[in-house]
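Below is the structure I would like to discuss, written out as structure tokens.
Yeah, one chain of the complex is gone here, protein chain that is, but the others are all in their spots.
And now, subunit A:
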Amino acid sequence: MSSSLAGKQDWSAFSLLHQHRASLVREHGPSSDSCQITSTEVLEAIENVMQDIVTSLARNEAPVLILENRSDWGNIQFTESIGLQMISHCTTRKIRSDCPKSAPKFALILKILSMIYRMVQNNTYATKRDIYYTDPQLFGNQSIVDNIVNDISCMLKIPRRSLHIMSTTKGCIAGNLSYTEEDGTKVNCTCSATAVSVPSNVQGIRNLISDAKFILIVEKDATFQRLLDDDFCNKLSPCIMITGKGVPDLNTRLLVRKLWDTFQTPIFTLMDADPHGIEIMCIYKYGSLSMSFEAHRLTIPAIRWLGLLPSDVERLNIRKDALIPLTKRDQNKLDSMQKRPYVACQPQWKKEMEIMAASKMKAEIQALTSLSSDYLSRVYLPNKLRFGGWI
């Protein structure tokens, strides 16, 4: 890995960060996505589905499709090394072709399977939006297509990328990173003025080069842009900053996972001190319910929570008027988060949630501007990284 992108920051004072990185490498080690699924395997999987339908009709039986229940916590198991993963023998549901209620979904699943089959044969790609717009009247709305695509990926046990269905990317990245896209385009994220969109085909990028000491995942685009404006990437160079602009899309999660698999760089999250921010962080770290069947390719348990911690809000004596009372919805989400399987193995996170629940207040990252306008990039983040303020 070449080091052509030297930075100005004196990193000798960040001993805790180096120790953290060494422990991560020892603890997690490289976990690359070794098993690549070939196009032939994808075509064969689809052919098997079609053949089952043909033989069912030959036996004078109404064809059915069996789908795993992706939105059932009963089908999820939690392991610290992977996160929220679908269990092997989970409850399923039968989609009948002869029932008026499920026949439309049965038909749409086969329709999308035939479209995937053609794309894989012709080595072309499409986003879920592209698929929807081939026949909006037939599909009804975008969420139906999104749902069916995830059901197909879960049913065939094939990642969406191997089905040649791309995600619509909304994430951005900036900092000490360069790579080459599948079509040969060279991308350099070092120009600090603007950020680079996360590539839509993360699986296809190669020649990744970075000297980053850490990777900062920022919850909101506003905070990301603010840090860009404060020239944070140069002040604490070499580092990488990435945002999924709220709940991350698949490509943003894949890119963060690829950076981790490639460089084992410490990854920290900068979220609002509210239940929604905590949930977004948990998606990066442990995965989500609906994508649990792909958890082993997406989650990064090595992620640490850097800020904004509820305990920081108390410690920094942020003014009460800069804080926001928890809404009923916030409290419900906080209660449900505290019962999630992964909180049990994070005592420090549990403590932070209890502080938030007790104070009944939440704080955005922008609350730090009540201390000074550039407090976040000049004081807060450098000190947190220097003194190991992550949990």
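Quick notes on this structure:
Following the convention adopted for this analysis, contacts are C-beta pairs under 8 Å (C-beta built on N, C-alpha and C of every residue); 3 or more make two chains touch, one makes a residue touch a chain; residues count from 1.
Keep in mind that, in the parts below, contacts and distances are computed from a predicted model.
For the chain of the complex excluded from view, the name given in UniProt is "Type 2 DNA topoisomerase 6 subunit B-like isoform X1" [choices: "Exoribonuclease phosphorolytic domain-containing protein", "Large ribosomal subunit protein mL44", "Ras-related Rab-7a" or "Type 2 DNA topoisomerase 6 subunit B-like isoform X1"]. Listed residues A:F106, A:F214, A:W305 or A:Y342: the one in touch with the omitted chain is A:F106. From the options A:M50, A:V187 or A:L289, the residue with contact to the chain not on display is A:M50.
By the touch criterion stated above, the residues of subunit A touching the omitted chain are 43-44, 46-47, 50-51, 53-55, 57-58, 60-63, 67, 69, 71-72, 89, 91-108, 110-111, 113-114, 117-118, 121, 138, 147.
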